[in-house]
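Our next item is chain A:
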Amino acid sequence: MIGNLRTFLLFAAVACLLVLTGEMQSWSTALLIFNMGLISAIMSLGVNLQWGFAGLFNIGVMGFVALGGLATVLVSMPPTTDAWAAGGAQVLLGLLTGAAVIVAAALALRHLPKSRLRGATVLAILVGGFFLYRWVFDPGVDAVEAVNPAGTGYLGGLGLPVLFAWPMGGVLAAGAAWIIGKAALGLRSDYLAIATLGIAEIILAVMKNEDWLSRGVKNVNGIPRPVPNEIDLQNDAGFVATAQGIGLDPVTASSLYIKLSYSILFAVVLVVLLVLAQLALKSPWGRMMRAIRDNEVAAEAMGKDVTARHLQVFILGSAVCGVAGAMMTTLDGQLIPTSYQPLRFTFLIWVMVIVGGSGNNLGAVLGGFVIWFLWVQVEPIGLWLMQMITAPLSEDSALRAHLIESAAHMRLLTMGLILLLVLRFSPRGLIPEK
Partner candidate 1 sequence: MDLLNALVALSNFVLVPAIAYGAQLALGALGVTLIYGILRFSNFAHGDTMAFGTMATILVTWWFQSMGIGFGPLPTALLALPFGILACVLLLIGTDRAVYRFYRAQKAKPVILVIVSIGVMFIMNGLVRFIIGPGDQRFADGERFIVTARDFQAMTGLDEGLALKTTQGITVVTAVIVVAALFWFLNRTRTGKSMRAYSDNEDLALLSGIDPERVVLITWLIVGALATVAGVLYGLDKSFKPFTYFQLLLPVFASAIVGGLGNPLGAIAGGFIIAFSEVTITYAWKKVLGYSLPESLEPSGLVQLLSTDYKFAVSFVILLIVLLFRPTGLFRGKSV
Partner candidate 2 sequence: MSEPFLIGDAMTGGYGRGPDILHACTVAVERGEIAVIVGPNGAGKSTAMKAIFGMLDLHEGQVRLDGDDITGLSPQARVKKGMGFVPQNHNIFTSLTVEENLEMGAFIREDDISGTMAQVYDLFPILREKRRQAAGELSGGQRQQVAVGRALMTRPKVLMLDEPTAGVSPIVMDELFDRIIEVARTGLPVLMVEQNARQALEIADKGYVLVQGRNAHTGTGKELLADAEVRRSFLGG
C-alpha cells in the first residue's frame, strides 16, 4: 500500500513538473518533453526487460533504436521506381549472395570434422564469398545511387502508412537481436556489453554508409506523418473557429493539437507495452527469468535452458527499443544517422532504468520521464546558473563567455552525478523491485 502511494506520488510529481513547464515556459515545450518522455519510457521498458528481468547487460540500445528509425524509412517512404529498375534486383541478388556465403561457411563449420582443413575451408568460403558478394553487389549499388543522387539515390520504401513502421521497427530490431544473441549471449556480462556496444556502432556505420538503403549521411527528410500537418489545420476554417472559441491563435492551436495527437498515439503504445510487461513479470515466465537472473547456476541445474531464455528476453527487449526508435523517427519526420550518439541513446536509457528502479516496470517508465525531463531542462537551468555565477565578471570576460558557452555540457555531468548518487544511496532506484 505504501509502495503504491509512493509510486503514485512520484508520478504525480512528474506531472506537476510538466504542468509547471507548461505554465512557466510554454505548453508546446511541455508537450514536446512529454512526447519524448513517452518514447524514453518505452526504451527504458525495453532495457528493463533485459537488465531488470534477466540481468543481461546490453549497451547497444542505440543500434536497435536506429534500426527502428530505419524501419520507418523502409516502410513509409515511397519506392524509388527508377532506382529499383536501375539496380534493385542486382542489390537484392548481392545481399542474397552475401547471406548464402555466411550460411555456407556456418554449414561448413558445423558439419566438417574439426581439423585444419575445416578452418581453411571456412576461411576460403568467407574470403572467396566476400569477393563474389562485392562483385555482384557493387554494380547494383552504383546504379541505384546514380539515380537522382540529390533527391533520392536510394531504393526508397514500401510507401505504406507510417504506423506500420512501428511494429516493423520492432521486427527489424528483433531480427538483429536474434543474430547478435545467437553469437554473443553465452558471453560473460562485460564481454556481452562490449559486443553490444560494437554492434550498435556497426549498425550506425551501415546506416551512414549504405546510401542505397537510406541515403546515408544525406538523411531522409519528409517522412509521412500519422497526424495532419499544422498548415492544413490552419487553413481549415472549422479548426480555426474552434481554436478561437477557446481563446487560442490558430498557429499555437495547430501545434498543440498535433503534439497532443502524437501524445495519444504514443501513450496508447506505452500503456499496451506496460500492461504486457507487467503480465510477463507476474507470469511463470517472468518468475523463471528472475530466478535465472538471481542464480544462473541453480536455474541451470534445475533444467532451465538459460541460453534460450536469455535469447528470448534479449529479442523482446530489443524489439521494444526498435518500436520506440521507429516512433521517435516518426515524430522527428526525418532520419539523421549522425544524430545517433551512444551517450544519448544507450547510456542515457541506462540511467533511466537504474534511477527508476531496475526490475520494476513502473520504475523504468518513471525513470524515462524523470531523466528525460532533466536532460532537457538541465541545459536552461545550467545556462541560468552560469549567468548567475558569472554575473560579477565583466561583459567581455573570456572566462564568462567560455562558462556560458559550456553550460550546454552540464547535462552530461549531471546525468553522471545522478547515476552515481542513485547507485550509491538508493541502488534499487526510485521505485524498487518488489
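The candidates were selected such that all candidates are chains of the complex that A comes from, given by their letters.
As a convention for this text, a contact is a pair of C-beta atoms (placed from the backbone, for glycine too) under 8 Å apart; a residue touches a chain by one contact, two chains touch by 3 or more; residues count from 1.
This one's a predicted model, so the numbers in the text were calculated from it and none came from an experiment.
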- Which numbered chain among 1 or 2 touches chain A in this complex, counting any copy? 1
- candidate 1-touching residues of chain A, taken from the complex the two chains share: 55, 57, 59, 130, 183-184, 187-191, 193-195, 197-199, 201-202, 205, 208-209, 341-343, 347, 350-351, 354, 405-406, 409-417, 419-420, 423-424, 427
